[in-house]
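Each remark here refers to the structure printed beneath this line.
Shown here is a partial selection of chains from the complex, left in place.
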Amino acid sequence: MKSIKPLREKKDTAILLIHCPDQQGILATVTEFLNKNNGNIMNLDQHVDRVEKIFYMRVEWELKDFSIPADKIGEYFDTLIASKLNMNWKIYFSEDVPRMAIFVSKMSHCLFDILARYTAGEWDVEIPLIISNHETMRPVAERFGIDFHYFPVNNANKEEQEAAELELLKEHQIDFIVLARYMQILSADFVDHYPNRIINIHHSFLPAFAGAKPYHAAHARGVKIIGATSHYVTSDLDAGPIIDQGVTRCSHVDTVKSLIRKGRDLEKIVLSNAVFKHLQRKVLVYNNRTVVFH
Amino acid sequence: MKSIKPLREKKDTAILLIHCPDQQGILATVTEFLNKNNGNIMNLDQHVDRVEKIFYMRVEWELKDFSIPADKIGEYFDTLIASKLNMNWKIYFSEDVPRMAIFVSKMSHCLFDILARYTAGEWDVEIPLIISNHETMRPVAERFGIDFHYFPVNNANKEEQEAAELELLKEHQIDFIVLARYMQILSADFVDHYPNRIINIHHSFLPAFAGAKPYHAAHARGVKIIGATSHYVTSDLDAGPIIDQGVTRCSHVDTVKSLIRKGRDLEKIVLSNAVFKHLQRKVLVYNNRTVVFH
Amino acid sequence: MKSIKPLREKKDTAILLIHCPDQQGILATVTEFLNKNNGNIMNLDQHVDRVEKIFYMRVEWELKDFSIPADKIGEYFDTLIASKLNMNWKIYFSEDVPRMAIFVSKMSHCLFDILARYTAGEWDVEIPLIISNHETMRPVAERFGIDFHYFPVNNANKEEQEAAELELLKEHQIDFIVLARYMQILSADFVDHYPNRIINIHHSFLPAFAGAKPYHAAHARGVKIIGATSHYVTSDLDAGPIIDQGVTRCSHVDTVKSLIRKGRDLEKIVLSNAVFKHLQRKVLVYNNRTVVFH
């Protein structure tokens, strides 16, 4: 599709994500390290879990004028700070655009929502491919000019199909995967290749109505609010760390069909919220829960 | 407490609640019955469950000029209409003010919310007594001038205490019971005395986190939204027909303590919403679900 | 675009929208008329405004077995009922698929949302054309296989351009227009051709921040919630009857830019909600307010 993307805002920053045991002086130490080396801080968020005694931080600073070369920052930070404070850390650079694969089955609403944002330049991401266990969404992919790969999956071929998918993802240097209503359970082995890097949308307010047919279950229970939940996929079905949730009111007037219809809007917004937070490197995971910075 | 109640608006109406197998002409039949007998309809709500094929209706009309005497309406309606259409029906009169008992344990927020509305004349109800398994709320009850009855409950005395409570409720002609964070499970036998007439508030978004300590469970699961649920009590714990639900956002910043704090506001509003709908005779129950008219 | 639409559910129904001065027996009269002529009622909603004394009703029934031919229903209803009760009424048939035109400027989010729903068969509608005062959205229109017409507008040519647009709309038998973030004010004369048939999305919680740059104004005022409003267009700017509104929380952390980003999601959902209600013939307008049935 002829792009309608605006020119991307040029930004030359680094982002550091940190979590470590809490102790005095971490914040001062990190900000001093950046200040002393002329790193102009653009954003800083930190959180201390006082119960688990964990310190979390996200800091983004300008690389222009920063006195440590980009490819040496990790080494310096690790030697001078992280190793001493027992930190778990990752560094990202704004010039490295993340590469995302979409998995989809037969429903189009989440896929369209993602591709619309992509086309409009809302997100700083590349989407080189779409994978599906059905052919249904091929025309949508083609229309947006994205490669579409069909991998029908059944009990007999699941292992080999997943292997082929992994090969393809590797070949395209995929950083993370978005399950846009992909109605196949990924094997634990597959999931292990992308820890906290597969984002799913579940069509219920988890932990209520995990598993299949949540709108039917919600209707049968007579709830007055329905929800949707985006989470990182773990080997434990619908039990991974929650990134975002959304809800909407319903009533006795709603049928299963109208719940499904209302739910579609929830699902697409909640999934896209989660993808956006992930793209901004604002999600940290610890103990199966997330810290999601503003 | 010296009342700050406004004079009650005088209203002389009857309310009919109906549910029955759906079929052509029910609505016309009922409205014609009222019209022909000079019953000026004030409010009419109806709902048809197209899947279960059930017709639900609530109609309120003025008794002034109605040609059937109030004490005969039931008989006439049953003979002329209800028995022919296999209707389940109830009639209420606005001049009969419902009598409600509050059960409470140690927490004051729901109790205060109810008593504040009562004192301000928000609700058309009488509250002759408060029952508790603790002495903690006695000063609150006394302050509002309502009899407080202390029934400590343990495994050994539960049966006899419930019997005594039932006796007291009967004596005071109690129509329905509100569990304002009453932390004792009522026996199936007790519940059977007040079918769809005991309203509970559960401090979670049911069916998620049924049972004890839902805020602890919500925190452990890392949810991004918490909720509260008001429902009629059945012998199945936290599984009765839901009347209303409310939710509020939370985040990684929240502790169990702050969830409990935020939850209190949800609980009191959601419980009071349910009580108000019940008082207005706007809740119908069928198959463990509710129809709640506007 | 190769359609991914499911086969449309076949439905053969008529929908009657009514409003009239309230009086005894309207509901019985209308339902009797349908029942006597073997019209099986699928949905019935009614509302009485007790202050203004106006009765509103929407009823949908099956035409199969209905004893009055479809093309005679209007005449019969008018003669037998409507004229006697001073009714304002309209009839619609499910087999007549409404035809909608989209007006858009440079932003794609509402347009994509509508076209995604259209392609997925969510709505029972035809969209023969898109009109814009910019070329920016042409590639999107082409991608979805919809005719795109470019009408640049300035003060000098506005009258003639609107005349040409009206001609085009007439030619394509357009029933109603959706302004999907169309950033030109339509003249009163243009609006008069489509009374209560032009749906706009305004990017604020009206009546707050009517007019230009509402997100800038919201940021300057320091609000903690932003909103979006869909409404029918009248000659009075941003003051037409409101169909739906949506809101989302914001905080001191938000910039104008992030409000605009969050607002886009609100706008597209709130606009699509309004279009869906309009398509279902669930919106009645009276005195610059709407009745929107469930």
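First chain written, first letter: the chains are A, B and C, and each begins at residue 1.
In the analysis below, a residue touches a chain if its C-beta (ideal position, glycine included) is under 8 Å from a C-beta of that chain, and two chains touch if they have at least 3 such contacts.
Because the structure is a prediction, the values reported are computed rather than measured.
Undergrad: Assuming the complex is a homo-oligomer with 3 chains given explicitly, what is its full copy count?
TA: 4
Methods note: only the chains that are shown with their structure count from here on.
Undergrad: Could you tell me which chain lies farthest from chain B when each chain's centre is the average position of its Cα atoms?
TA: Comparing chain centres, A lies farthest from chain B.
Undergrad: Roughly how big is the turn, in degrees to the nearest 5, that lines up chain A with chain B by CA atoms?
TA: Result for this pair is 180 degrees.
Undergrad: What is the distance, in whole Å, between the centres of chain A and chain B, each centre taken as the mean of its C-alpha atoms?
TA: The mean C-alpha positions of chain A and chain B differ by 43 Å.
Undergrad: In the complex of these two chains, what residues of chain C are touching chain B?
TA: 24-25, 27-28, 31-32, 35, 40-44, 46, 48, 50, 249
Undergrad: Going by the contact rule at the top, pick out the chain A residues touching chain B in the complex.
TA: By the definition above, chain A touches chain B via 47, 49-51, 56, 205-209, 221-225, 227, 241-247, 251-253, 255, 288-292.
Undergrad: Note which residues of chain A are touching chain C in the complex, please.
TA: Spelled out, the residues of chain A in touch with chain C are 1-4, 108-109, 112-113, 116, 119-120, 122, 136-137, 139-140, 143-144, 251, 253, 261, 264-265, 269, 272, 294.
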